[in-house]
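Left out: one protein chain. Kept in place: all the others.
Coming up: chain A.
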Amino acid sequence: MATLYLAIKSLLNRRFTVGLTLLSIALSVSLLLGVERLRVESHNSFANTISGTNLIVGARSGAINLLLYSVFRIGDATNNISWKSYQKFADHPMVKWTIPISLGDSHKGYRVMGTNQDYFRHYSYADKRPLALAEGLPFEHVYQAVLGHEVAKKLNYTLGQKIIIAHGAGKTSFTMHDDKPFEIVGILKPTGTPVDRTVHIPLEGIEAIHANWVGGREVAGLKISADEALEKELTPKSITGFLVGLKSIIATFRVQREVNDYRKEPLLAILPGVALQQLWDLMSVAENALFVVTILVVSIGLIGMLTVMLAGLNERRREMAILRSVGARPGHILLLITGESFLLSLIGITLGLLLLYTSLFFAQPIMESQYGLHLQISLPSLREYLILGLVGTSGLIIGLIPGYRAYRYSLTDGMNIRL
């Protein structure tokens, strides 16, 4: 079509300004899509942190709080629950498996979690993917530890090395359980979940390092060596919480109610999926704010295009008059100018996509290793197509502004060439 050809030629004639406009549109489009990708992927990875677990049980507090400390290793439990309560529900006829967890200590800023071998047997993440060891074996002895992938990598640990556990969850701790070092016997494969940032030791280990502790304080002058501690009763009196896998998913609400109504101790059972959703909803404010900002960036890109088109219009009045004299009708002028803007936004979108995939290609390994976030390089999603469609439509609508002005000019100027 002649008008399209004219539009392309005219754009090519203004390579420099057109190129800059394209760059700003492409950058803003790729930013918008990039943020959208990150949002979706982080949501996925977030939802993938735990799977296969039907209930999480802890001391009575809030659902999100329980989720945060039991799954994300963020914050602290308000209270512990007794070993007896745990045993009661572990033996429940509906319960298939349980994983006890005991938190409160750390190693160089990484949380230490006391658990038992059931953890390696039953814990799963993402789409029911079980934990797998990259090296070594699960712990068998009291003073053995299995490291999450990130812990081992960041701290450069290898099997057989001994580590000291610090009391408390902070990054800097003043009291060390330095009398009872743990030997690294296993390193897990990366999961992209908080498991990567966890040091796993047996529940008995937690008991042993606290053998000379009473009421959360080290008893002054009381020294119990590692070997002496082994002689003691190491079954814990209390744990932080436990994860529950049920024989049948239908029993979920029944067992949950039983836990919540348990008379001997105030307990709380949550459904991980529901709590994850609640937590995600909390974060959606920030997510929406980010989205709004990127929308604004795209608007700025399109307004830049509008500016370029409008600024060029006055000096193109001669061109319009010539076109009119060779037979272009005002409609053609409208089509030409609007078409140029539309073409610009379409090319901008295409370049933006190109830019997105290029940066995804380069960012993927970095995001994976630094943040445990797996960015998939896949075709645009339906939502992304919608966004792109919206940007294109906006480009068309914005293009109507200079288009209409040129149309008015061509009506008033006719073939009179004005300078």
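Here is the rule we go by: a contact is a pair of C-beta atoms (placed from the backbone, for glycine too) under 8 Å apart; a residue touches a chain by one contact, two chains touch by 3 or more; residues count from 1.
By definition in this document, contacts and distances are computed from a predicted model.
Between the listed names "Rad50/SbcC-type AAA domain-containing protein", "ABC-type antimicrobial peptide transport system, ATPase component", "Iron-dicitrate ABC transporter ATP-binding protein" or "C-type cytochrome", the UniProt record for the complex's undisplayed chain reads "ABC-type antimicrobial peptide transport system, ATPase component".
Among the residues A:220, A:250, A:326 or A:379, only A:326 touches the chain that is left out of the figure. Check A:154, A:189, A:247 or A:318 against the missing chain and you find that the one touching it is A:318.
One chain is missing from the display, and on chain A it is touched by residues 2, 6, 9-10, 12-13, 318-319, 322-332, 414-417.
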